[in-house]
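First the structure, in the form of structure tokens, and then the observations on it.
A single protein chain has been omitted; all remaining protein chains appear in their positions.
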Amino acid sequence: MSDGFTEIGRALPRKEDRRLVTGRGRYLDDLASPGALHVSFVRSPHAHARILEIDSAEAAEMPGVVGVFTGRDLDHMTTRLRLAPPIEGLQPTELTTLPINKVRFHGDPVACVVATDRYLAEDAAECVTVEYEQLRAVTSIAEAFAPDAALVDDSLSSNLVSHQTLSVGDPAARRAEAHRVVEARFALHRHTHVPLETRGCLADWDDGRAHLNMHIGNQVPHPLRSQLASRLGLSESQVTVMSPDVGGAFGQKIALYREELTVAALSRHLCRPVRWREDRMENLMSAAHAREYECRTRTSVSETGRILGLELEIDEDFGGYCFYPANYMARVIALIMTGPYRIQDYAYEVRVALTNKCGAGPMRAPMAITSWVMEGTIDAIARDLELDPVEVRRVNALGPEDLPYKMPTGEILEDVTPRETLEMAVAAIDVAAFRERQTQARSEGRYLGLGLCTVIESTTYGSEFYKSAGIPGSGHESAWVRIEPSGVVNASVGLMGTGQGYESPLSQAVAEGLGVRSEDVTVHMGNTDIAPYGMGSRGGRGATAGGGTLYLCALKARERVLAIAASMLDLNDAGGLRMRAGQIERMIGDDWQKVGLALTDVARRAYLDPLVLPEGIPPGLDFSQSYDPPAMTYSNSTHACEVEVDLQTGAISIDRYLVAEDSGTILNPIVVSGQQQGAIAMGLSGALLEQVVYDSSGQNLSATLADYLVASPNELPEFEILHHHTPNRRTPAGIKGMAEGGVMGAIGVIANAVSDALAPRGVTIKRLPLTPQSIRALLREAAPSSMKRTQS
Amino acid sequence: MKPFDYQRARDLETAAEAAQAGGRIIAGGTNLLDLMKLQVMTPERLVDITRIPGLDRIESDGPGLRIGALVRNSDLSADMRIRTGYPVLARALLAGASGQIRNKATTGGNLLQRTRCPYFYDPAMACNKREPGAGCAAIGGVSRMLAILGTSEACRAAHPSDMAVALRALEAEVETRRADGATRRLGLDALYRLPGERPDLETTLEPGEIITAVLLPAPLPGATQSYRKIRDRASYAFALVSVAAVVRMEDARIATASLAFGGIGARPWKDPEVDAMLSGQSPSAELFVRAADRLLAQAETDEGNDFKREMTRRALIAVMREATGLAPASTGTDKAEVPA
Partner (left out) sequence: MSAPTQDPLTLSLSVNGETHEVRVPARKLLSDVLRDDIGLTGTHVGCEHGVCGACTILIDGRPARACLTFAVQMEGHEVTTIEAVGRPDTLSALQQALHEEHGLQCGFCTPGIVVTFEHYLRENTNPTAEDVRDVLSGNLCRCTGYQNIVVAVLKAAARMRGELA
């Protein structure tokens, strides 16, 4: 990397690995807690039903059972979750810790059994009998908005829990003057996160100190602590959240879930440690779901395919409960939809429906559908006008001359390179040669397709974003750096890794700022008594907010270290000094030369001989820093993918996959490439295989990993990654953040590639997933006559 | 999981007695454990037969092979006699599960594994197979994984085994020991019942009767064997459609054909009429289409699984093309095979 960094940009293998590859990681369920009680939740077998009576008498008498607790019991121990941010069109909601009057989805927890052993708790949970009165289930967006729909939330007047519109410029006028108006539809199906480690927690109430120790694998320890304290009626001083190694999260481990709050409340109530580990069926049915959207675009275009105006409708199926404000995810989609393209006349309408399904939450790339919608729209324009889809992209793409670019929603794009990554991808995949192969293959009855998908990935989310979105919360981050008397460096930040591998890259940010080797830095995360109050890990903010804050904090530390060093060298100031690998160097002539003074010497003086420190310099080497990054930073990329579709089976094989990506300054290329590959894999797995299935009565039919299919290595291609490097000028060290764009690009590029392959058969992909049977169904719909012979 | 008593059987007599008294036989346990965790099955006593000597061998049986009921799927698929003489079986086993599962799953257990119907798997839903007379929530429900042949008004579940499909194509038999000590041999058609009104009764095994071996006839000289499985994911996904074929050619004609199908039948599916139709004929696309029509003539589908008709038809045609050496259609694959 060309920015003169010595630690940032190093391909340093991850510090976490040694414990994890040897089975010595400590995940939640690995923590020993002698005498801990275990819980098991009784869950609703119905999608929508009134709770008439809960009979726990038999269960309470069973061996090992300590107690059975219902929504009414928990209502005395906890406060309710009220979500009522001042956002126009968003209905306020309130929910109890466990349901009291009715259940709203298949898998809703209705009671909690506490026993001395997990097996016994599960035995007893089966003996809790709940009498229900079944209600009509709402299982789709269309049903939710039907005039006679059953109400999912009885306190609301309809199932439309959130409704926002925006119009910028004059899209109607553009429509009137357009050469053509192109309409396109996109339906993304319900996904779930599937971290390999399910949810769980170990709550340990210390009655003497009146203090709760909460061990929980979570992405946002401090916000979680605030919420936990508030809902238990405790102060933040009375709660410590400790997050051990976490086996993946992908957005599923942000909210304080009802089960976790229940466990914490019961530990306090019983004055015993209480633990819960979710089983896989519970995780698939009732943790959190994501991504279920229906989108429509109407685009006004000129003869050359130039987009004059874009109108977007988004409907989201939010499930039965709001664990997040219901506008939260769809808002970002609408906000960044125009992404890599020059569009100023833009309107959107976003409607969010409550249904009798598991509640929705953010999942790695909460705005995942965005790039498919925009890039699928571009392809629709190309088809409609019979233009080359690459040309339509070129005609509309933002180039260097357009930057900084104010999107119609007011978002500012700068230091992004969508046109450059497009050209890199087009050149690398050699579109012209592909078209020749495609023509040849078609003449042999084989169907090849090429997809392109350019992504503008919103990352970081500074507090300005939260404020303008009306969401309570902040996007700033905090860090401390402490050089110990021996000269080793400890640091901490409010992030919490869940597999990203923060320990090396964040050490590198500290090492770069301070002037030591990354190997000599230890970063502590996940304990709220140790880490400063930060906003945790979400929305691609780890590098920018976390790394950026640590870097700034380390710069502050370096300044002090050099000042002390200067005094030890009898210099007037630190102007000609620097530190590299923990050694003080001085500019002599044109060269940096070691002066025989090391960080250990400076540290010893700061701690053990403070009286001789220069005036105004306090003892010790302890620093803290907070930093509020820009409202949003943006990475960008272009994905390109070649597929072959087997018309016989409907199977899709991916022949080649590449991505040209610009993620700005990279702290650690090993970790970044791993995030790129993992994100693409998650996107492809979701687009090709995964699907949460509810039947028309609201029964979840995808509650095991044999039914909810996650890609195995045989379904995924090799990923080729091309790097482009444009640092962000507004962030420390030029960091942008990344790790979600791969999901966005993968969904769009595979859908576009399959549409391209099947174009001769009159098929366009409007709905995911692309399972063999859905491809076959599309082919049959497109050519109904070919099926006649099989109808018996 | 419900508590149970555990008993280790030292020989077949004690196993049979325990089974007759209501004990449930366990060997590798890969399917049974899963079902017990979900409380789809709640045996009060498990009879572990893995210590019974002599059941874990693959031996010559005249010109054929005798596969002990406790032979692990991994050992069976790796056995040179199987790989050379019965490749369709080896391929079906390898398509069936991950190596970790194959290392535990046994031959007898594989034959007796239960359906993967999601409604069977969820005790909260009505299922006649789990609870006779309870009704069938699958009818009118999501039917993607359900059978289209041999189903009844009481049950639409598909049989999940890949191995059994290959065994049907190979015309294998099972050897059992009845509770009274007598042994019998029966073909897989006689082993598996159709659901009818009692889908809970899946086999004709009597109480206390234990499968002791699978008997393979001598390999058919000169025959081509193939196995094709279509599924959603390469690993741990059950077949949407699978086809096993043993086909012998003679003078460019199909001398004999034995086809069996998975994923579409209430039991591993075989239609003697389809085999008879193909035998003695010259291979052609038209012939295969007619065979598929015959196979599917009685199929009952709904919107959720009617794709299986087309998928089965195409899988049959592809396997027969491969087995007979008939060149794949060079252009417009679709049209050539599906005349209007």
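Odds and ends about this structure:
First chain written, first letter: the chains are A and B, and each begins at residue 1.
In this section, a contact is a pair of C-beta atoms (placed from the backbone, for glycine too) under 8 Å apart; a residue touches a chain by one contact, two chains touch by 3 or more.
Note that the structure is predicted; figures quoted are calculated from it, not measured.
One of A:L156, A:V595, A:V710 or A:A783 touches the chain omitted from the figure, and that residue is A:V710.
Touch with the chain omitted from the figure is made, among A:G4, A:G23 or A:G616, by A:G23. Across the interface with the omitted chain, chain B contributes residues 1-6, 21-22, 26, 29-30, 33-34, 36-37, 44-46, 48, 50-51, 74, 98-101, 103-104, 234-236. For chain A, the residues in touch with the chain missing from this view are 13-14, 16-27, 29-30, 32, 63, 118-119, 194-198, 245-248, 250, 279-280, 498-501, 670-671, 673-674, 677-678, 680-682, 704-706, 710, 712-714, 716, 718-719.
Here, only the chains that are shown with their structure count from here on.
Centre-to-centre separation between chain A and chain B, using Cα means, comes to 42 Å. Partner chain B is touched in their complex by these residues of chain A: 45, 106, 119, 122-123, 126, 281, 443-445, 647-651, 689, 693, 695-697, 699, 701-707, 709-715, 771-773, 776-777, 779-780, 785-790, 792.
Every residue of chain B that touches chain A in the complex is listed here, in rising order: 1-3, 38-39, 116, 118-119, 121-122, 124-125, 137, 141-142, 144, 230, 232-238, 240, 289, 293, 296-299, 307, 309-311, 313-315, 318, 329-335, 338-340.
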